[in-house]
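Excluded from the complex is one protein chain; the other protein chains are retained at their positions.
Up next is chain A:
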Amino acid sequence: MSDKSRLDEPTGTHTVGHEWDGIEELNTPLPRWWLWTFYACIAWAAVYVVLYPAWPMVNSATQGVLGWSSRGDLEKEMAGHTARRAPIVGAIASIPIAALPSKPELLEAAIQGGSAAFKVHCVQCHGAGGAGVVGLYPSLTDDDWLWGGDLANIETTLIHGIRNPDHDQTRLNVMPAFGRDGILDSAAINDLVSHVRVISRQEKPSAASARGAALFENNCVACHGTNGEGIRELGAPKLTDAVWLYGGSRDAIAKTIHNPRNGVMPRWNDKLDAVTIRMLAAYVHSLGGGEDAPAPVAPAAAEAAAVPDKVPANG
């Protein structure tokens, strides 16, 4: 304190000696409870330091006698969540996936769970909303499905993956490399492109497309069907619609015929548990392109139409 401090007569209080433009600061004493509050805070801090982690050490901090940690809190919370989710997760696992839509609560939970799992495992290829990347990864939001878009089919695709070299139940379709392997020359491929673009209503019929139609009949109908309508059981795409995984321009189609790309997807049954896969299937189905399950078929007919496990390499 400065020695300029003096007693201020009107208030009976000392000044602290500071003065700004003639205004002097009074040394008004603080209320004493303030001091006690301050001491109480110190006492509180002392207790806190004993009870909880407080002092940073080289590798961690002092533990505190309560043994509390934020990680421990998190673990407890996670365990609680798992326990709370258990009944619904169990229910999703225990019914056939095709029955999910008849249980709106389970379906909703499955979609939510699938949405979370999708963000971890699927967005890398299929994009945040399942939109895919043209020419690389299929869109999961549209209504065009190589292997079927009902819940059960999507689940099967997820479980076994696409063209998994080490797995015998994988979804497998292989289109021959007509150009690269010298089956067709480039003029023939050009004609074929014209035909395919005619049946997908992107071009008007021409002489080239007429020649292409004959080539199509000899080389393509086995997989793509007489009119290019595709064959699901073989995973052969429909060629008459507006959705093209590898692009529908002349150039893109020619490239595909010359050297098909035959993309792959991992099989998820060795990475994810069955319920997560089921939830993923429900989520993918809900993206807008999901199909209704086919009407149940008689066992005999079902056997006849059974999906072949493996399709010959140049089928």
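Worth a mention:
In the analysis below, contacts are C-beta pairs under 8 Å (C-beta built on N, C-alpha and C of every residue); 3 or more make two chains touch, one makes a residue touch a chain; residues count from 1.
The rule is short, and it goes like this: contacts and distances are computed from a predicted model.
A single chain of the complex does not appear, and UniProt lists its protein name as "Cytochrome c oxidase accessory protein CcoG", one of "Amino acid ABC transporter permease", "Electron transfer flavoprotein subunit beta", "AzlD domain-containing protein" or "Cytochrome c oxidase accessory protein CcoG". Within the full complex, the residue among A:64, A:135, A:225 or A:289 touching the omitted chain is A:289.
Only one of the listed residues, A:131, A:152, A:213 or A:252, touches the absent chain: A:131.
Considering the complete assembly, chain A touches the hidden chain via residues 1, 5, 13-14, 16, 27, 29-35, 39, 101, 104, 111, 127-131, 139, 141-144, 238, 241-243, 286-292.
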